[in-house]
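Just one protein chain is left out here, and the rest sit where they should.
Letters A, B and C name the chains as they come in the text, with residue numbers starting at 1 for each one.
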Amino acid sequence: MTFPYAALALADNQRSLWMDAYLGVRRRSEALCTPLSPEDYVIQTCPEASPAKWHLAHVSWFFETFLLKEYLAGYTEFHSAFGYLFNSYYEQIGKFHPRHERGFLSRPGVEEIYRYRAHVDEHMQQLLYSADESIWPSIRQRLEVGLNHEQQHQELLLTDIKLNFHANPLRPCYRSDLPQIAGASTPSLHWVEFPGGLHEIGHEGGGFAYDNELPRHRTYLYPFRLASRPVTNGEYLAFMDDGGYGTPRFWLADGWAAVKRLHWSSPMYWELIDGVWWQFTLGGLRKLNLNEPVYHVSHYEAEAYAAWAGKRLPTEAEWEIAARHLPLAGNLADSSYLQPIVAADGDGLQQMYGDVWEHTASAYQPYPGFRPTAGALGEYNGKFMCNQMVLRGGSCITPADHIRSSYRNFFYPHERWQFQGFRLAEDT
Amino acid sequence: MTFPYAALALADNQRSLWMDAYLGVRRRSEALCTPLSPEDYVIQTCPEASPAKWHLAHVSWFFETFLLKEYLAGYTEFHSAFGYLFNSYYEQIGKFHPRHERGFLSRPGVEEIYRYRAHVDEHMQQLLYSADESIWPSIRQRLEVGLNHEQQHQELLLTDIKLNFHANPLRPCYRSDLPQIAGASTPSLHWVEFPGGLHEIGHEGGGFAYDNELPRHRTYLYPFRLASRPVTNGEYLAFMDDGGYGTPRFWLADGWAAVKRLHWSSPMYWELIDGVWWQFTLGGLRKLNLNEPVYHVSHYEAEAYAAWAGKRLPTEAEWEIAARHLPLAGNLADSSYLQPIVAADGDGLQQMYGDVWEHTASAYQPYPGFRPTAGALGEYNGKFMCNQMVLRGGSCITPADHIRSSYRNFFYPHERWQFQGFRLAEDT
Amino acid sequence: MTFPYAALALADNQRSLWMDAYLGVRRRSEALCTPLSPEDYVIQTCPEASPAKWHLAHVSWFFETFLLKEYLAGYTEFHSAFGYLFNSYYEQIGKFHPRHERGFLSRPGVEEIYRYRAHVDEHMQQLLYSADESIWPSIRQRLEVGLNHEQQHQELLLTDIKLNFHANPLRPCYRSDLPQIAGASTPSLHWVEFPGGLHEIGHEGGGFAYDNELPRHRTYLYPFRLASRPVTNGEYLAFMDDGGYGTPRFWLADGWAAVKRLHWSSPMYWELIDGVWWQFTLGGLRKLNLNEPVYHVSHYEAEAYAAWAGKRLPTEAEWEIAARHLPLAGNLADSSYLQPIVAADGDGLQQMYGDVWEHTASAYQPYPGFRPTAGALGEYNGKFMCNQMVLRGGSCITPADHIRSSYRNFFYPHERWQFQGFRLAEDT
Partner (left out) sequence: MTFPYAALALADNQRSLWMDAYLGVRRRSEALCTPLSPEDYVIQTCPEASPAKWHLAHVSWFFETFLLKEYLAGYTEFHSAFGYLFNSYYEQIGKFHPRHERGFLSRPGVEEIYRYRAHVDEHMQQLLYSADESIWPSIRQRLEVGLNHEQQHQELLLTDIKLNFHANPLRPCYRSDLPQIAGASTPSLHWVEFPGGLHEIGHEGGGFAYDNELPRHRTYLYPFRLASRPVTNGEYLAFMDDGGYGTPRFWLADGWAAVKRLHWSSPMYWELIDGVWWQFTLGGLRKLNLNEPVYHVSHYEAEAYAAWAGKRLPTEAEWEIAARHLPLAGNLADSSYLQPIVAADGDGLQQMYGDVWEHTASAYQPYPGFRPTAGALGEYNGKFMCNQMVLRGGSCITPADHIRSSYRNFFYPHERWQFQGFRLAEDT
């Protein structure tokens, strides 16, 4: 599958390219669901992990709500109840079905969801080809948000399938045909230095960005060093073997409370079977590869490891300064591993993009001068700027054309079901 | 569909009749699922309501565990994990999957469940035809329990589909082709008298009974009267209109706590839409028929209504004494209404069997001299003899050949998702 | 302290005797609080255990509400908010302060509570001496309820002090001067037989009884045997050593769930210190005496022990038939042990009264023909006739003149903070 989407920066007004991009994103969502049975589409095993069919419908609702109902004259919604069922959290649009009950719905069934998608696709094509030039810029702008939105849900679709499958003692396998790289050794860790001073961070322009990446602004940094690669399973195991999960002084107070409340003693998805560590992956249960980056660890665990190691996590500004001149490449979803792989050898920073979302030390807060997008779309990012932490760099299930140096992902510090790892930092 | 099962009392040793009975029960379970999509089989919207595919598998596990693995030499279980997944609560058999996580399992899928059923059916046939005479009596006894067990789950399948569908704002309809009887009026209520004195209750022999119906024993009753028919929707509405749900003196203390905690203001499945009461049924949303028996009311609500009406609920002994000479007939599952209907006119007791399970005033406790069945099957009934209340008479979704005057059903006093109604009693 | 109250049966109309009884009961409540500091009066460590000062105030509110405000012309209540604060659960009287927040109130302070008591006492004396003969029978009847009510709270005062003190790691001692009987051995257990047949149970008249002991009525019993004494700590320890708390087949389903949810592994108040069992008592921590009756076990534990022992619990009718001709004597509160003691040797039934409340197999339900007392006092007993189990015989903290053979106490089957033990029964 190729994604013409990346070419769009140069082609603002070529509607056919936009249509290709639209169809490319839409088809990819469906391709991700190929391995699923109708039953697999339905389940939700915790409030955070939505059913696959909900994701497929919600992203369609997004186009329907913010584009078709706004801009396509005479458009009739596919089903009058879908606004209620598939609005995620947009309070300004209207009431919505409770998040934790998404797995209660056997209807609409999978086939009807695909009919809904086809209905939306058909009318989106109609809109994109027929829209008057006067409203095209607005349409194009929202279309871009819609495509990025669907890409985010492609990633969530995979995290949620993994989580929902993991609740099954049969440990179902999402895809048994994933490539694996055998027994590489971990490259030794070195430190890359960066100078302090006044820097600018935030989106520079020239392509899409979410409102939370703006405005670009000055920030003062002290000199720092970044680890050349993320922490590996082997390194993390040393922390565990040293009593990491039983030593409160390594932990934030809320982190320690989480350890006790949630009975953590290893990263999520790890299983100790007859003295051997295994890991549940999208390719099923695999023996833990000590050389791969550790993932499915919470912010609290990343902080505790760093305290144990005598280091710290990078701030999001440090991460961005370090990443901005690196090529936008790595083990992203398009590589098809769907699993972090062993870092390559090399002088500079490895695995900044892809493999694992990297925890930062930064609370998710508005940049100076931040203004949320007007209207209901303003709820996309801004209202979550409290109690969450920033992660950077994308993971092995992030679409390759969806990531950039200024991209800010955010989760609560106790959450572990995303593909989250971390890299250490220190002061110079 | 006809059920040869009723003829079996006379035919203890005719294996082909038993096989017919077995296949009849098994096919009926599957027939009940005909209206379901694969997605419908999966969902569980509260811990009490199991997914349809769980029911289909669990009843098969029951035959596999208590018959095939015990008596069929060389039998290999269909899947080594199914014992864990489909054991409901038999602690002596082994560990089991948590009840509230039954809806977390998309796998095994519906097709695999049906293959499991076919596997069990094939081997059950082999067992029934080939078993040595010496073990036939044991097999026959357990087979009978297994058939009754599956019939119970046929009823639960329907109560759970109803509950699980009700959690969907689309209010899916299980069967749109159910017959309905239009606008009859309620026959007036009269009281039927019964003398006091020493009576015997409990199963008399001559056919199957659960261990909890035994031993037959003497009990002393004071003279009493029973209402000729159950309380209707219209009568219950009068209680509601008189402030029933807002007046604590009608309620048991725990009942009043339930009213406040669960925000009850009407029977379950009632909906007030633009000033008109509707009722969610297996045939979808219907306008409330005031002449039909009220159902989906808890024991607490039945007690409160009785207190309001200046009457009481019958004890289970009173109910049984009153019912034992009545013909075993009524609006049971085989009538295909799947909904209580308006009582017929007539002198005596109406609707004792079928329509609605009738709440009694009796706590579910062991009869004098009760001994649970030996082994794990002893967990079927005995361990639940605390905190629950007895209901009698079957409902419109109970298989016709599954009910009898000594039959004791039991639920917690706050539960409402079963097809429960009630009839009043009073002292003479 | 002597209690003239027992003489009252013969002296219905001698008001000075009633006044003596009133003052005797009132003074005893206060005497029970002598060992308490002001801080001790305040705490509530779980919803079930009210603060001592709440008990002292609530029983006064009872006299104020049901006697002074009803019958004493011109009576002004002590404080307008006390009706709200000290009504326990009488919905018909008015709103009341949430039970679980009783320990939130530092005001009214202890001194004010004693002023409240003095105020009520003064006006009660005025009422008892001045009331017109025409209303004396009503007053006398309610006075009797009020005195019995205060006696019940004397017992609860002690159970709650014990529970509240136990939450303190310092293990405070309520009274260090309690007598103890050293090292007796347990008399061997024998079985006492009783014939079956029609019996009458319930209060016979001739003295006070609660409404729940009425009406006296016929019940049919099968022949049975009762153990000559309650189960001892030593016997219970054998059950524990045999894996009692880890073997689900001994347990009711709800009991087993309680074991796991509440992490039970011994009776309440037992502590294993360096391999030795200790027991928290009203006299502080004591080494466990294996010969004393086991107590602070729930109904579930009593049932599990009985199942393990191959016996059963007696029904309340059996217990009453066995007890009714025994002298009303035993280790009751007036013996001042405040702790069960070793049973005496002897032929017949030992320790039927006093020592420990005895669990029965009977759910707490209305007797045939039961009518609750009219008005708000009807809430005293009747509304609790669901989900609870009957206990019989009083304990070592029950006032001696408060118990009788027909007395029905009741608690939820998981509760353990009362002085509850049990005796076994079996069918003949």
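Definition applied: contacts are C-beta pairs under 8 Å (C-beta built on N, C-alpha and C of every residue); 3 or more make two chains touch, one makes a residue touch a chain.
Worth saying up front: this structure is predicted, and the values here are computed from it rather than measured.
Undergrad: Can you pull out the displayed chains that the omitted chain is in contact with?
TA: A, C
Undergrad: Hey, which of C:Ala31, C:Ala118, C:Ile135 or C:Ala167 is the one touching the hidden chain?
TA: Going through C:Ala31, C:Ala118, C:Ile135 or C:Ala167 one by one, C:Ala167 is the residue touching the chain not shown.
Undergrad: Name, in rising order, the residues on chain C that touch the hidden chain in the full complex.
TA: 37-43, 45, 81, 84-85, 97, 101, 103-110, 164-165, 167-170, 172
Undergrad: Please identify, in ascending order, the residues of chain A that touch the omitted chain?
TA: The list for chain A reads 89, 91-92, 198, 217-222, 248-249, 251-256, 299-300, 303, 361-363, 365-366, 368-369, 378-379, 383-387, 413, 427.
FYI, only the chains that are shown with their structure count from here on.
Undergrad: Indicate which of the five shapes (line, ring, star, complete, other) describes how the chains touch one another.
TA: The chain contacts form an open line.
Undergrad: Looking at CA centres, what chain is most distant from chain A?
TA: C
Undergrad: Interface overlap for chain B and chain C, more than half of numbers shared or less than half: same or different?
TA: Chain B and chain C contact each other through largely matching residue numbers.
Undergrad: If you average all the Cα positions, which chain's own average lands nearest?
TA: Chain nearest the overall C-alpha centroid, as shown: B.
Undergrad: Centre to centre, by mean C-alpha position, how many angstrom separate chain A and chain C?
TA: Taking the average C-alpha coordinate of chain A and of chain C, the gap between them is 60 Å.
Undergrad: How big is the gap, in whole Å, between where the Cα atoms of chain B centre and where those of chain C centre?
TA: Distance between chain centres: 39 Å.
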